[in-house]
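Before any comments, here is the structure.
Left out: one protein chain. Kept in place: all the others.
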Amino acid sequence: MIQFQCDYCEGAHPAILELLAETNLVQQPGYGEDPVCDKAARMIRELCHVPQADVHFMVGGTPCNLTVIAAALRPYQGVLSADSGHINVHESGAIEGTGHKVLALPSTDGKLTAAQVEKAFRDHWGDATHQHMVQPKMVYISNPTEIGTIYSRAELTALSDTCRKNGLFLYMDGARLGYGLTARGNDLDLPAVAALCDAFYIGGTKQGALLGEALVITSDALKPDFRYMIKRQGGLLAKGWLIGRQFEVLLQDGLYFSLARHANEMAEKIAHAFRQKGYSFFIDSPTNQQFPILPNSAREALLRKYSFADWAKVDDHHTAVRFCTSWATQQSAVDALCADIAAL
Amino acid sequence: MIQFQCDYCEGAHPAILELLAETNLVQQPGYGEDPVCDKAARMIRELCHVPQADVHFMVGGTPCNLTVIAAALRPYQGVLSADSGHINVHESGAIEGTGHKVLALPSTDGKLTAAQVEKAFRDHWGDATHQHMVQPKMVYISNPTEIGTIYSRAELTALSDTCRKNGLFLYMDGARLGYGLTARGNDLDLPAVAALCDAFYIGGTKQGALLGEALVITSDALKPDFRYMIKRQGGLLAKGWLIGRQFEVLLQDGLYFSLARHANEMAEKIAHAFRQKGYSFFIDSPTNQQFPILPNSAREALLRKYSFADWAKVDDHHTAVRFCTSWATQQSAVDALCADIAAL
Amino acid sequence: MIQFQCDYCEGAHPAILELLAETNLVQQPGYGEDPVCDKAARMIRELCHVPQADVHFMVGGTPCNLTVIAAALRPYQGVLSADSGHINVHESGAIEGTGHKVLALPSTDGKLTAAQVEKAFRDHWGDATHQHMVQPKMVYISNPTEIGTIYSRAELTALSDTCRKNGLFLYMDGARLGYGLTARGNDLDLPAVAALCDAFYIGGTKQGALLGEALVITSDALKPDFRYMIKRQGGLLAKGWLIGRQFEVLLQDGLYFSLARHANEMAEKIAHAFRQKGYSFFIDSPTNQQFPILPNSAREALLRKYSFADWAKVDDHHTAVRFCTSWATQQSAVDALCADIAAL
Partner (left out) sequence: MIQFQCDYCEGAHPAILELLAETNLVQQPGYGEDPVCDKAARMIRELCHVPQADVHFMVGGTPCNLTVIAAALRPYQGVLSADSGHINVHESGAIEGTGHKVLALPSTDGKLTAAQVEKAFRDHWGDATHQHMVQPKMVYISNPTEIGTIYSRAELTALSDTCRKNGLFLYMDGARLGYGLTARGNDLDLPAVAALCDAFYIGGTKQGALLGEALVITSDALKPDFRYMIKRQGGLLAKGWLIGRQFEVLLQDGLYFSLARHANEMAEKIAHAFRQKGYSFFIDSPTNQQFPILPNSAREALLRKYSFADWAKVDDHHTAVRFCTSWATQQSAVDALCADIAAL
């Protein structure tokens, strides 16, 4: 079976394993208070043009999300999210587990608009019984979204403006940030993300690392005692430098972005093959996830050789599926797939 | 101003105050472990035909809801609710504050159907990634609902069957249960509710008591150590007998139901007056809450003399409003209102 | 049986029931946003000399404690308490239920000292691993304590100074505050308590009310959105005015304090009787709870006629017990008890 199931099916970029092996016995202080993490944090601050930001190396995406949200909100406050947002659907209630409501807003493309946020804010405060309702205080977005779409600079700026005007924190889940920032049509970059968001993370797990995400906090209000929060939520890694080390490798000479670009190109080839075949798509995604709508027969044929995920049943005869590429996707695997698609 | 704002604007039925005064200096053990609560619990078990049920006297509706839900669910489980459900909208995140997600399902009449519950259950378990999602384990309904509608015996039986088949708890918020069980068209009664639900409460606050609700637990799985739960959630009243005493009065000779019937009749008169005038309704409610849609001019005219709540803006010229009657609503107040409606 | 079991065995002072009956049908807005609560809050601000304080009428002591603590602390922060403190021992984990650790400090007299607090604060911040430990941020005391002892003005001032110097909130549980402020040897009063604490409550449940406590918040940091917190924790009473009304009666013309003084006098008579008999005490309490150490035979003899609580087993032949008086304790009951003690 050739895997297009997800973007975390392999270990790490070989350069990471090499450096880990080389430095394996260099002794380090625990819990991320080491020179390796310091250096990686410095690299991130420079790449993002935010010299005052705090950077925390986290073990995964859900720990990032629940720790940031629990740190940012007062007990009666909630976080606005697209209804398809990861925190609303796929974290087994991790956010609610910290005591906070996810205030879901409808979205067909996985994104939130400034207008939706503005309305949710006004609806709350304009209601005479607002003290009986969860107070919106943070906006959660992912970029790319769960379905591979990306925010434009104009969209993110509008969201950010709305949030700042209304005293809402803007937080971006960047599990696949590299894939987004190197996508066809993207006009955002790290400095823009850092300038427009109060916190965001640069995903490692899905983009070349064994594990780990780099959480960047630019808002002073979110900084104090954040390490206490990480520890309290169970997310403080003893050997913190292991994640710092990986980001050191990924951020050197743009490796992170070249890996992401590769994944996007592989995805585009796959999309092209389906499009050539006349298949339509569940959503138009410019990133490493592609959602073609397959006739059942085609789906079954491909499943014999390839692993990919069902996404949504479209009708009795068609299913939207997800093909996922990654930094590790082999050109040969994609070529084989494209040939098989053409031959359907 | 004449109040039609809500159904908890007055104190208690005078018979309650009289008995409280009479028995004021009779010494009782604390925390509801007293003969008064015992007697009231016995009355409830008899009225409901559930000799084995546990009865707890609670200080209010939100404490009932959050304590039952937190007691019933494992940390990763959630409660299905209509999107308009009180726990989803008007409890400031009290349920999430206990660590649980409210899994909101769309509803236009405030009710959930057995089919919706069945689908939500299957959707969860049919999804390969279900371990990443909140597990549905309880169904929350209110009867009457937030917008005054009621469940028929057939509907509640279907819900109950679906829940039992799938191992879900069925819990009914009965803040206004009396108004529901005496409504035009109602075919439920206390024994049916007790037989079909795993837990429910008989609301006192909105139906003649100073404060207090009688929580009835019929499911053996929900009974153990429930008093620990009440205490842990801050809901254990020191002078528990005060609530037991009130239910003793209300349940004597059907007072509870005759008070509710009065409120429904008053509401029907008001609805009739609006209907005569040709106004339509936001929803057809057979209980003590009525939701006529008023032209702005009519709304403003009535607001000069009466207090009532805005419910939803219908269009630029019309607003759905809520007129609420109660056990304490005066015939004269309703007559005045009806005359003013007719004269609009 | 004559009750000396606790101080919440009776209903309310008759004047309260009378006013509740008189005003029973006066319509009020819900949730404590009514003129009755406004008036009672004004009375409290005046009695406490804190014109800017926020006053919230709460249904009980545990709801006060958990709501204030959850509102004051960040998730990784804890509350310092005497190990015998109510929040540490008798609230079924209600504080931990809001996610916060109770940091218990040893105490033999139920009180905390400024030196203990100072040391706990320094120990935390002086430890290199402090980010792995719960950060102390609030000090919880009760006055009188669980065992009837009281803080002197000097002690409370020292605690308050230490707290302010170190950025800790000082919160006083005043479930029996009246009994404390009218005790033999007391040199505190409401203005002193209000000036020295960031928040405290004036207990009603144990001092003449049916139910309810008046929570006074003097610290600006604790004020914002506190009503959201109350609702989220399930403590917002629909008919909030019922508690306001009771405080209106109790605070009128010093009734609250004269009721408390009566209880203390009754307690002193009982203590005197035991002392005359040569019995020693578990602790020297100047308030309405007395803790004589009884030979087993005396304990059994008294239990035939009186109800009182075991407190601690002292040795095989002696048990410390608790006799509790209240605003409602009858002179005749105390006389009977004293005679029986003398006759032991």
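We call the chains A, B and C, going by the order they appear; numbering starts again at 1 in every chain.
Note that in this section contacts are C-beta pairs under 8 Å (C-beta built on N, C-alpha and C of every residue); 3 or more make two chains touch, one makes a residue touch a chain.
This one's a predicted model, so the numbers in the text were calculated from it and none came from an experiment.
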Chain not shown: contacting residue from B:L47, B:L159, B:M229 or B:A263: B:M229
Residue of A:P14, A:P35, A:G167 or A:G254 touching the missing chain in the full complex: A:P14
Option touching the unshown chain, where B:P14, B:P75 or B:P191 are the choices: B:P75
Residue numbers in subunit B that touch the chain omitted from display: 31, 70-71, 74-76, 98-99, 131-132, 135, 225, 227-229, 231-232, 236
Subunit A, residues in touch with the chain not shown (by the definition above): 3, 5-6, 8-12, 14, 17, 20-21, 23-30, 59-63, 66-67, 91-94, 97-98, 205-206, 210-211, 228, 231-239, 242, 328
Residues of subunit C in contact with the chain not shown: 75-78, 89-93, 96-97, 99-102, 104, 128-129, 131-135, 309-310
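Throughout what follows, only the chains that are shown with their structure count from here on.
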Central chain (distance from its CA mean to the mean of all protein CA atoms): B
Averaged-CA centre spacing for the pair subunit C and subunit A, given as whole angstrom: 50
Centroid spacing, where centroids are CA-atom means, of subunit A and subunit B in whole angstrom: 42
Distance between the centres, which are taken as Cα means, of subunit C and subunit B, whole angstrom: 34
Where subunit A touches two or more other chains, by residue: 75-76, 99, 131-132, 135
